[in-house]
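With one protein chain removed, the remaining protein chains of the complex are shown where they sit.
What follows is subunit A.
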């Protein structure tokens, strides 16, 4: 059944004032699993319906299949695979995965463990002598950025340049023509172009020079699918740089925030290091870094939960709401690392399942383990902390903590 009883629930979720705790609003949203919005789009907020749609071949990630154009994502030269359907999606993702994971590059992520630990410990060494530590600026942001730069082959010292572009791009993801200044969109478009140009410069140096980094490997690939065009490489690198930048930071910060709010859990992790594996999974369910898939397109009429979503409709998938659905998870609002059967939506599902998930997992496991081992009785300075603007990639913009000074 489609109802539009509470058309404002979504707007309240998107509003910045609910950023610190959107979960009660998600519960309200779930009263109507598939809710038609005033603009004709659909919001899906329950676990089974989201999971069903993520495996439904009649759903498209290609913006051209939306009946109403979307300014925030249109006008790009070459889309990355996150915004493509099979067979193009499959081809590009496969070509990128050749250099990142099994079966062709099986040991890459696990082989990074020592390096990741070294980076993490270096950052924690830097806390020495500080009155207050900002878990975001001093740790959770620089760590994954260092890692993704190394992986891609992007000079770490250029970070101040592309940081601004990435910020502008992320801020434009949820651009709403009715409420947002046009500037927000234009900044995003300009930032995309600047970042593309920057990456194009790096790519040019890689042709004919085989190396270990992803850009070099993509530029010189001779796999069964041939080589990506330069435009495809740029789109892929762009995607991985942004995703590698803006997601793990939230996962690590949300993790630390959750542990600081439950000191007995922090203590437990300290004494049971093996707990970190299920704990990070529970974190992906309970406080995920990506809350929303902002849009998918109905390629044909799609029936879900007895609602017919007409062809061409925009569909918004509320992943973080699905992972708190009481019809799927027992006591969903309890953070319980001992939870079994924890098939959360933290990395999405289906063919677009998070490409970097294995790396994000390892990064967060190493980061939280080191933080709880090395911080002395850490406490939160402000709760809730201030949040980033985005309701999609949701997380604190700063997380100030203090340590026991003894």
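Basically, a contact is a pair of C-beta atoms (placed from the backbone, for glycine too) under 8 Å apart; a residue touches a chain by one contact, two chains touch by 3 or more; residues count from 1.
Quick note on the criterion: contacts and distances are computed from a predicted model.
Trainee: So one subunit is absent here. Using its UniProt record, which name fits best from "NAD(P)/FAD-dependent oxidoreductase", "Tryptophan synthase alpha chain", "Protein-tyrosine-phosphatase" or "ABC transporter ATP-binding protein"?
Mentor: Checked against "NAD(P)/FAD-dependent oxidoreductase", "Tryptophan synthase alpha chain", "Protein-tyrosine-phosphatase" or "ABC transporter ATP-binding protein": the hidden chain maps to "NAD(P)/FAD-dependent oxidoreductase".
Trainee: For the full complex, which residue in A:60, A:146, A:171 or A:248 touches the chain that was left out?
Mentor: A:60
Trainee: Provide the residue numbers of subunit A that touch the chain removed from this figure.
Mentor: Spelled out for subunit A, the touching residues are 51-52, 55-58, 60, 62, 65, 85-87, 90, 299-301, 350-351, 353.
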